[in-house]
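Quick one: this structure, given as structure tokens, is what I'll be asking you about.
Apart from one protein chain that is not included, each protein chain of the complex appears where it belongs.
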Amino acid sequence: MERVKTGIEGLDQALGGGIPKGNVVLVSGSAGTGKTLLCLSFIYYGATKFKEPGVYVSTDQTEEELRSEASNFGWDLKDLENKKMLKLYHVDVTKEEDLNYLKKLSKMVKEIKAKRIVLDSLTTLTEFLTPFELKKGKLFEVLDTISPVAVSESLLIKNVVMKIIKEIKATGCTSMVTSELPEEGNWLSRDTVSEFLVDGVITLRPFKYARSDVDLLVVKLRYGNHSKDIHKIFITEKGVEVNPAEKGVII
Amino acid sequence: MERVKTGIEGLDQALGGGIPKGNVVLVSGSAGTGKTLLCLSFIYYGATKFKEPGVYVSTDQTEEELRSEASNFGWDLKDLENKKMLKLYHVDVTKEEDLNYLKKLSKMVKEIKAKRIVLDSLTTLTEFLTPFELKKGKLFEVLDTISPVAVSESLLIKNVVMKIIKEIKATGCTSMVTSELPEEGNWLSRDTVSEFLVDGVITLRPFKYARSDVDLLVVKLRYGNHSKDIHKIFITEKGVEVNPAEKGVII
Amino acid sequence: MERVKTGIEGLDQALGGGIPKGNVVLVSGSAGTGKTLLCLSFIYYGATKFKEPGVYVSTDQTEEELRSEASNFGWDLKDLENKKMLKLYHVDVTKEEDLNYLKKLSKMVKEIKAKRIVLDSLTTLTEFLTPFELKKGKLFEVLDTISPVAVSESLLIKNVVMKIIKEIKATGCTSMVTSELPEEGNWLSRDTVSEFLVDGVITLRPFKYARSDVDLLVVKLRYGNHSKDIHKIFITEKGVEVNPAEKGVII
Amino acid sequence: MERVKTGIEGLDQALGGGIPKGNVVLVSGSAGTGKTLLCLSFIYYGATKFKEPGVYVSTDQTEEELRSEASNFGWDLKDLENKKMLKLYHVDVTKEEDLNYLKKLSKMVKEIKAKRIVLDSLTTLTEFLTPFELKKGKLFEVLDTISPVAVSESLLIKNVVMKIIKEIKATGCTSMVTSELPEEGNWLSRDTVSEFLVDGVITLRPFKYARSDVDLLVVKLRYGNHSKDIHKIFITEKGVEVNPAEKGVII
Amino acid sequence: MERVKTGIEGLDQALGGGIPKGNVVLVSGSAGTGKTLLCLSFIYYGATKFKEPGVYVSTDQTEEELRSEASNFGWDLKDLENKKMLKLYHVDVTKEEDLNYLKKLSKMVKEIKAKRIVLDSLTTLTEFLTPFELKKGKLFEVLDTISPVAVSESLLIKNVVMKIIKEIKATGCTSMVTSELPEEGNWLSRDTVSEFLVDGVITLRPFKYARSDVDLLVVKLRYGNHSKDIHKIFITEKGVEVNPAEKGVII
Partner (left out) sequence: MERVKTGIEGLDQALGGGIPKGNVVLVSGSAGTGKTLLCLSFIYYGATKFKEPGVYVSTDQTEEELRSEASNFGWDLKDLENKKMLKLYHVDVTKEEDLNYLKKLSKMVKEIKAKRIVLDSLTTLTEFLTPFELKKGKLFEVLDTISPVAVSESLLIKNVVMKIIKEIKATGCTSMVTSELPEEGNWLSRDTVSEFLVDGVITLRPFKYARSDVDLLVVKLRYGNHSKDIHKIFITEKGVEVNPAEKGVII
């Protein structure tokens, strides 16, 4: 299966060459582990190194804040936007007009012929918007055939996660979605179900005995081999760097 | 009792010769431990090595994605489908028409005279479809005699698990069903009840101190002896391999 | 108090000579630890070694499956059934006619003058049938005087457990009932109350650092002394064996 | 404050001479740690060594079963009952007539001029009978002024515990009540509130690394000093024995 | 800020000289760690050593029981009551008349010109009385503007805690309130919110590996410095003693 390079050298090596084309990869981690920067690199390098346009959907930062974050590394997002290589889209989950964000996303993808999508974060999208989707009859057809009261909030969120993943896969883009994790825990996403629905999972965990280290691990990758080693990830003035596998165990 | 070989040599050894014929075995594991590939091998080797037709029911991957995954190992699923040795069936839990998946499965079994079934995953089937089954009066007769409000969601899921296992046993096929697990936990299935209802349980667990290792253990097997050792499972370019028991303790 | 031998030598030693006559002993353990085989031995040896007829009630296996399991050890259950030394009874918790399983059990006990009963498993009987018992007004008289909505599901299950134990004690038989446990936990039954209501408790736990070992412990035994040592339990081609106490500490 | 000896020498030493007169002491422990036998000794020795009549209220064992348990140690309860030194009272929580068990208990206390009471177990009394007390308007006057729906089951149980302790203190007797505990846990009673309402707490815990040992600890004792050491408790053919403090630390 | 001495020498040292005047300090601990005796000393020494009258509000012990507890140390509470230096007030949470305990407390404070207050325990006051306060419209004005059903029991308890602390601060007295804790846990009060609302927190914890030791720690103290060392607390025939800091680290 064709691989789509993230452009972060060590990560592409960990992924066995990149993300299998058209797949959805979950990036999970606790606060401050670098999820946003990893995803932003995927979109930025896509546009600059590989000439693949991308859409970055953000719930917790405005377009301006994303541009500012990128400028720390000398990246000029505005320029990419002007060249139709990038769309930044801040979904304001407090505004009714943004309930149809999936439609808008789909439109943007067509507009710039995007090959890459980031949804940052899946957690905010599902936890905040699920009740509204329910109300407006925007959920699955089967879900509409039963009374909402018979379904738990947890089940609804799982359904919405499945719907989102299905729709972004339908665009044909290669995608990253983020999920928030506790510092320690036994699941790989906050909703405890995304990790089974996506094609791949990358976790970012603070190393327990030295908070300054963050461990990157490719836990799962369908349709291709990948490293199962733990890689150190760190941030330099040039952006995210991922160490190559310390041992040679790639299968 | 007659044994049905999975075709994975080390696993058949761990199973004391294979799965007792007509039994249902649960394959449990966290994301990325190889549940799907193990089950796919069971069906693929069944059709190619032992001339036993099989049905693979998948909730999280489409038929095309399964074929793509298999092609990584040089397996041509399409060819097997053409020869009536294999049926792939993607249950789309968001579509009402797929609510009667058990009937469709039963029809497919008859169509190709299947001897093997995989349900991947039992978790998605039960968590997503349970409310609809309830609504449509498709549950057990006894359950219909009481008001649904008096029954908890957890109890409903347990009833649906029991129903599914009962119906696939009724086909006479030897079967594998998968369940999602947290990275660590005290039960052997996500619903915490399947492990007691099935005839056998195989767990796949990442080895705690070296994520690149996955441990396979046959925790339970009715109607026959089996290894109680921990076996390493890994993926090569030829498919899943399971190491033979390191110690000779087979009872 | 007179002791009823289980017929498993090491277990009878652990029990200080056997189960005090007429008592109900709980056998608790996680999946694959041998609960069913231990209970089946109690009934089989009862009928063959001690000429005591027995009734085996099973929720998760059919009569035919139990016979098959027994035949692995060269035990001919059918023959015992023909000689009125054994009744196998599969309670199908999905069928309304089996709601009155306690009445049927009582009839079977009289029919073959049974001295031993096994209920395998108490967990399935209570978790699946409790709502129906409530609906049909089959619960305790006091429970009928209040509105069902005021009682939690958990409390209902506890009431049903108490009712079952009371009714099997009323038969005068010596009995074993099984309960499902997580791999690790702080209670001795799934419902967290049976261990206080029964006369004795035997736990089966996988030894943490070597899954192939299962530890048997007699945690509690009213009306008589017993071993408080941990005994290894294992399965040979002849059936369950329980090691004698390694240390001599019997009180 | 005057001390009431339990008659178990090591325990009286641990209690700094006995239970302060008129106090209520909680005996907490998991299944099989000897709660019932400890309490039975308190009543038996009271009647035989100290000529103090006592009432033993049991929810999980019948009068006949208690007599049988006692006979293992050569204790003749029937004889004590005939001499009006003992009342055994089995509260059948499945029978409506036993809802007023506190009234009956109070009557028995007067009948034999009892000085000692045991309630075994407080857990069964509160968990099974609370809904009925609510229904019948038998709870506190203040509780009757609000709608029951506004009060959680947990709060109700706490209120009933407080009511029971208050009523047995009103008899003037020195009392023991039992509570069920998990094998490990952070509270000293199942309801998590009794330990704060009673005057004293004795815990019985299996020693973690050698199940055959049970540790007795006097965790709390109002109105008097007591040992804070861990004492081994074991059962001999003569009854319960409690080892004297290994170290001399009594304050 | 002026310090109010507790009169327990080691504790006053730990508090950096005493409790800042007018502050509310939470005393948290599991059963049997000495909360009541610590608080009683605060009131007794206040009246005897510093000539400051005090009110002791108790939910779990009657006035007579408190006097008896004090007499163990040779303290004559009755005498202090006669001299208007002390008020003991048993709030019977089962009696409707005691719902307005805060008003009564306020009256008592004025009556004897109290400078010190103890509420023992805050847990019982809030858990038992919250539903009644709600019913009677005695809660905050803002809370009355919404329907009670929209507020969880946990939130209500937090509101009542805030109300109580506010009202006792309004008296101008220096106060101690007690909260019940599990043996181990991650919060400093049972309601998990008091520790943030009060001015100071003293915890009493059994030392894990030697139950006979209890550790006292001043976790928090607004408006003044304090020891952050762990101090041993023990009970002698003269009352509570707190060891001076073993190390000299006071900041």
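A, B, C, D and E are the chain letters, set down in written order, and residue numbers restart from 1 in every chain.
Note that a residue touches a chain if its C-beta (ideal position, glycine included) is under 8 Å from a C-beta of that chain, and two chains touch if they have at least 3 such contacts.
Just so it is clear, the structure is predicted and the values come from calculations on it, not from any experiment.
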Absent chain's touching partners (shown only) are A, E
Answer key for E:K49, E:K83, E:K103 or E:R222 versus the chain not shown reads E:R222
Only one of E:L80, E:L105, E:V201 or E:V214 touches the unshown chain, namely E:V201
Per the touch rule stated above, chain E touches the missing chain via residues 1, 140-143, 145-147, 150-152, 155, 158-159, 162-163, 166, 186-188, 192-193, 195-197, 201, 217, 219-225, 228-230, 249, 251
Against the hidden chain, chain A presents residues 30-32, 36, 60-61, 65, 68-69, 72, 93-96, 99, 121, 123-124, 127-128, 131-132, 134-135, 148, 153, 180, 182-185, 211-212, 234-237
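Basically, only the chains that are shown with their structure count from here on.
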Output for shared partners of chain A and chain D reads none
Interface of copies chain C and chain D: same or different residues on the two sides (over or under half shared)? different
Of all chains shown, the one whose Cα mean is least distant from the combined Cα mean is C
When centres are defined as mean Cα positions, the distance from chain B to chain E in whole Å is 58
Distance in whole angstrom between the CA centres of chain A and chain C is 51
The distance between the C-alpha centres of chain B and chain C, rounded to whole Å, is 29
Multi-partner residues in chain E (2 or more other chains touched) are none
Contact graph of the chains (line, ring, star, complete, other): line
